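Quick one: structure below, then a few questions.
Just one protein chain is left out here, and the rest sit where they should.
Let's look at chain A:
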Amino acid sequence: MRRLLAALLAVLLLAGCSAGPTAETAPVLAGGASTLPGPVPADLALRPPPGTAPAAPAFTGALTDGTPLTAAGLWADRPVVFTFFSSWCTTCVARQDALSELARRHRDRVVFVGVAGADQADELQDYLRTHRVEYPVVVDEQQTVWRSYAVREPPAVVLVAKGGALLRGWPGGLDAAALEQRIGELVLAGSG
């Protein structure tokens, strides 16, 4: 009997050891792959872009979790709003909650993409969580994407049509109400 108990104990101990420590799950980073858009809604109706609009600068960047993002891949399907920002930018802070809500309302129809420059990863994450930013965020450490869009300081907003036509840019940014109005006027058919 003692031998049987000892054997059982040994099996239990071995089982406990072989299970090893609980696998640590990596935290889901705000602005990462989980924020990429879903399928384009079937009823999305868009205004044709003006023929005179220049092509938006194409770029590939990395999201906060390292996931590569190709801008042209996004605007192939639908309009894109780029918001250029930094966590230390006081105007960005003041406007971000409303912009986050606007992005949620347009999710999958008009894709918002944040482009964070001159920032620290931990401060950027705090900013994204505090202001409920639920769209993809490209980390533009050296501001190469900023420069390609002639962004010299945050905030700035750029609107790109489906297909990649550069419709408008706003140095100094826009508040959510003004941006919603411009989205209606410039890209969404049947509004504005």
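As a convention for this text, contacts are C-beta pairs under 8 Å (C-beta built on N, C-alpha and C of every residue); 3 or more make two chains touch, one makes a residue touch a chain; residues count from 1.
One rule holds in what follows: contacts and distances are computed from a predicted model.
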Looking at UniProt, which of "NADH-quinone oxidoreductase subunit NuoE", "Stage V sporulation protein AD", "XPB/Ssl2-like helicase family protein" or "Lipoprotein" names the chain that isn't shown?
"Lipoprotein"
Just one of A:D97, A:E134 or A:E153 touches the chain that is missing; which is it?
A:E153
Taking the full complex into account, find the residue in A:T35, A:S86, A:S100 or A:Q125 that is in contact with the omitted chain.
A:S86
Absent chain, residues of chain A that touch it
86, 88-91, 117-118, 143, 152-154, 171-172
